[in-house]
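Excerpt of the complex: some chains, original placement.
Think of it as A and B in the order they're written, each chain with its own count starting at 1.
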Amino acid sequence: MMPLEKAFCSISEAMRSHHPLVHHITNYVTAGFCADAALAIGASPMMADEEGEMPAISQLSDALVLNLGTMNERTYGAMKKALVGTAACGRPILLDPVGVMSSSFRFDAARTLLQTGAITVIKGNSAEGKALLSWQGEGGKGVDSLSDDHPERIAKALACKFHCTAAVTGATDAVSDGTVTYLAHNGTAYLGRITGAGCMTGTLMAAALGVYPESPLYAALWGLTVMNTGAELAEKDVPGPGTFRAHLMDAISQHEGHRLYNLFKGGPAK
Amino acid sequence: MMPLEKAFCSISEAMRSHHPLVHHITNYVTAGFCADAALAIGASPMMADEEGEMPAISQLSDALVLNLGTMNERTYGAMKKALVGTAACGRPILLDPVGVMSSSFRFDAARTLLQTGAITVIKGNSAEGKALLSWQGEGGKGVDSLSDDHPERIAKALACKFHCTAAVTGATDAVSDGTVTYLAHNGTAYLGRITGAGCMTGTLMAAALGVYPESPLYAALWGLTVMNTGAELAEKDVPGPGTFRAHLMDAISQHEGHRLYNLFKGGPAK
């Protein structure tokens, strides 16, 4: 069995036997959808963002998601505290820098969180990835030396710059640990027609990190593949995004390692 | 082609080509449903409520929704800041005064926001509309000179008092810019059996304002008609509100200007 297939099988099995507790500090728009996604795959979601209880919550959790979607000064304080507590326990942390190019508040927060060196995986789209690579102040668009057409270059650059694993999502997805970079071609345009597809992908990756911390690269690919192959199954014969959302939750609940590997379209980038 | 039909066609087309960014400062109960509704019609939702990032966010957005649903002192500060920033950019602003009759905190906030003169559209039910027209302090019911049976009179009075366009929703809806007032008779009782039908209608109106600022009247009618004709389609053969919600999202995603105009039941009030 190939290493990736072996990893997919291990993660799918461990998800249902270990029910990893994934602590989220995330936005109130997609929190319910992310919690549903976690439960659908067999993980256990916890959302808590009172700074005072972070040390206790961090001790319980198997992985942490920091999602900047509707961050405010209060929840940013909780994020910093949770990051310290989770890192001290040796648990993986995923950063989803939602809209990091839209304000200096978000950018400064993302940079501060990344500079701790405690982030295990960054997951964002190419606009977010490029903003983190090159920032020219509020309102700026960032240098455009890295094209959207090359997510693998953005992912690798992020991984090298921040000494972590980086997943860049889009029509083609890329995941890199700085040394090895994978391209992945699963998914469907329907994912862009419901709220929280990106946030839920972050949740799935973090859950996988919780049970398979030995390879953030494979854990991130597992999360991407569950969501994107689930979407491919879910879009069959659906009349619109409302039905698609329900079918997507049905589909991701049926993840199975060998099947995911067989459905996976992609491989190491050259 | 009649002016209303022309407007409906322009809005439906522009929605899918321009993907207007609709900034929401809204309640955490229906935020996910509103974001789904925005994506379903082709708009792009953004929820952000940290006061410090409002100037940057306001520069990016095509329209702003201020929804008082779960407002607190913190988010009220962000609303005032976003209103100033959005108005300075010449972008339209929709106010949804949820529960404004229920506390002086909400009423004072709504009055303060309206007194800036920057609100483009008020959207509320008749109880909310009447509270804004005549307030007798906390716990009071307001003078009842305007009957629920005459939404067109409430809408016109709101429009005249606050120099904006007003949409009053109910079994019969009314939209007025103070000069012209429309009645609209689409919709179904099922909309009252799911959370956020009113909030989502505000989102659809704001998205329409973002691509068709030249007529807040027609933009508001487009939003109402997408939601209410969508609900008529969605309720066919549904066993209950859970399935109805999914079908509603499916239905509104299929908006098309000519068809909306043909399904529209209503016209100028006499």
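Miscellaneous remarks
Here, a contact is a pair of C-beta atoms (placed from the backbone, for glycine too) under 8 Å apart; a residue touches a chain by one contact, two chains touch by 3 or more.
Keep in mind that this is a model prediction, so the values were computed, not measured.
Identical protein chains form the entire complex, numbering 3 copies in the structure file, with 2 of these shown.
The working rule: only the chains that are shown with their structure count from here on.
Relative orientation of chain A with respect to chain B corresponds to a rotation of 120°, obtained by superposing CA atoms and rounded to a multiple of 5. Mean C-alpha position of chain A lies 33 Å from that of chain B. Across the complex, chain B meets chain A through its residues 28, 31-32, 35-36, 39-40, 45-50, 52-53, 56-57, 59-60, 74, 245-251, 253-254.
Of all the residues in chain A, the ones that touch chain B in their complex are 27-33, 69-74, 99, 102-106, 138-139, 192-196, 238-243, 245-246.
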